[in-house]
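A single protein chain has been omitted; all remaining protein chains appear in their positions.
Right after this comes chain A.
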Amino acid sequence: MTQNLQIELTGVDKHYGGFHALKDINLSIPNGSFVALVGPSGCGKSTLLRSIAGLESITGGVMKITDEVVNDMPPRRRDVAMVFQSYALYPHMKVIDNLTYSLRLKKTPKAQARKMAEEVAATIGLETLLDRYPRELSGGQRQRVAMGRAIVRRPKVFLFDEPLSNLDASLRVHMRKEIRALHDRLGATSVYVTHDQIEAMTMADHVVVLRAGVIEQQGAPLDLYDRPASKFVAGFIGSPAMNFIPGRTNGDGTSVDLALDGQPTLRLGRPAAANQDVIVGLRPEHLSMASTGDNNFAVRVGVIESTGSTTYVGAGDRNDITVVLSDRRNISVGDRVQLAIDPDKVHLFDPITEAAL
């Protein structure tokens, strides 16, 4: 009945000696979906991926792949393929032998294995490199071989462990699209680990944000962006990061006073508890520079970084309020400017629990 669930984790725990790496992880990954595990380094995302692969054993909970409990199943029997951050190509084998390695282990006839590898090589642009050794390939080509080695097996699940982090920026953007296109074509389930929230947002159907071994929030990429459950998720998802300004709601909870010069007041889209200390979250791209109008506050411009298409302005007493402008403005350092925001786009967080209010 849960046939459309490819991977199911229930209460998964992982201890390394005294260190609690994964805490009560509950995660359901539907067949054919693309799930990104994202979080800062040390949050447990790679550990979770390696646990799914079977390279790490879990200390508690139940892990199922297509309805089968795999807690104690060795990696080779799980029918999952993994693309490593280091690529982990077999350096003593040519590209073609790297691609056919798994097939040869399964005793696939030689000619058939070669044919399968050549088909895969053609789809990812490796056909001219089959007789080279990994050391003779560029970083991007090695990355493709690593992908090809996973694809040729036609596994139930693809696991990606930060596969793009060793590539330069432009190739990374290109491979991002290519991996997503490949996923759509093959229709297999993919689990993708990254510390780069942009990769997670652009590639995945479902994003899981991890922090210190706990799932902080999971959902569709834009849900996380629009409705972050905590200050951590709000700050992690979105680039540049959300601005956080301390504040206090007023007597009827319909507006908030910011702890800035002159105690400016912002109206709220929906009422909050009255007379409460809060942290106000404002996304840089939601702030606009308006000389008039309502719901605005004045700040001093400290830094201006222009990239041509976009201008990043650092404002406030410590230049810690970032504003993203998509048009060019005639402003200079030292100016006082008015920043306006739509009341519906003001986020409030509890200063102690950091939960969204």
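Rule of thumb we're sticking to: a contact is a pair of C-beta atoms (placed from the backbone, for glycine too) under 8 Å apart; a residue touches a chain by one contact, two chains touch by 3 or more; residues count from 1.
Quick note on the criterion: contacts and distances are computed from a predicted model.
Per its UniProt entry, the chain excluded from the display bears the name "Inner membrane ABC transporter permease protein YcjO", taken from "Inner membrane ABC transporter permease protein YcjO", "Phosphoribosylformylglycinamidine synthase subunit PurQ", "Na+/H+ antiporter subunit D" or "Transketolase". Considering A:A88, A:I198, A:A340 or A:L357, the position touching the chain not shown turns out to be A:A88 (whole complex). Of the listed positions A:K14, A:R153 or A:H195, the one in contact with the omitted chain in the full complex is A:R153.
Residue A:V80 is the one among A:I7, A:I25 or A:V80 that touches the chain missing from this view.
In the full complex, chain A touches the hidden chain at residues 53-55, 74-76, 78, 80-82, 84, 86, 88-92, 101-102, 105-106, 134-135, 149, 153.
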